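Some notes on the structure that comes next.
Left out: one protein chain. Kept in place: all the others.
Moving on to chain A:
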Amino acid sequence: MQGIDWAYMAELAPIILRYVPLTLTMASIAMVCALVLSVLLAIIRIQRVPVVDWAVGLFISFFRGTPLLVQLFLFYYGLPRIFASLTQIDGITAAIIGLTLHFSAYMAESIRGAILGVDRSQWEAAESLGMTRARMLRRIILPQAARIAAPTLLNYFIDMIKSTSLAFTLGVTEMMGAAQKEAAGSFLYLEAFLVVALMYWIIVEALSFVQRILERRMQRAFQR
């Protein structure tokens, strides 16, 4: 068996590292958009807005029912057809849109569960004061739901970071793409992808660490 070329890996690491910001940027933008969208979707589901609720149900069902990779291709190749002005959509944009929609479908269900997990007495106390629905959600319900949903949402963020690697299939040179290009010259594919794997692993472990701290903080919130 041929040994692993550690020196080559050490050489490659700083090159791949340069693409980490792109990965984190794509994931962060998609996460922020997905958060906003999923809170809206969750509220629509809970308020059972007629017709819209049905459409939201269909949306969630579709984005949970089909593979992310297929969705990304649909956006990349499909959007320019629907919107003629977009002769070409760049891979990064398509990936962000795809990740946003895909993850918001999952996150909407978690957030809905978290909102329903807030004790009924909290709604009633707010209602009894004569608060409007919007204010009630903003001031009382969502802050408490956020605490319930936070660990799950962080899991989705971690998942999203890893999923940005699929942007590679849309021609985006992110960590995977960069590794592929380097390996094409050196033929050391194993080493190149091993570097990528290690880097994802480190990022995810760092986030898990933050997650644990946050969870402990969340448990202590509103206790003193």
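The rule is short, and it goes like this: a contact is a pair of C-beta atoms (placed from the backbone, for glycine too) under 8 Å apart; a residue touches a chain by one contact, two chains touch by 3 or more; residues count from 1.
Basically, contacts and distances are computed from a predicted model.
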Looking only at the UniProt record of the hidden chain, which name from "Amino acid ABC transporter ATP-binding protein (PAAT family)", "4Fe-4S dicluster domain-containing protein", "Tryptophan synthase beta chain" or "Xanthine dehydrogenase family protein subunit M" is the right one? "Amino acid ABC transporter ATP-binding protein (PAAT family)"
Options A:V36, A:L129 or A:L190, residue touching the unrepresented chain: A:L129
Identify the residues of chain A touching the omitted chain, counting contacts across the whole complex. 119, 121-122, 124-132, 135, 139-140, 143-144, 147, 221-224
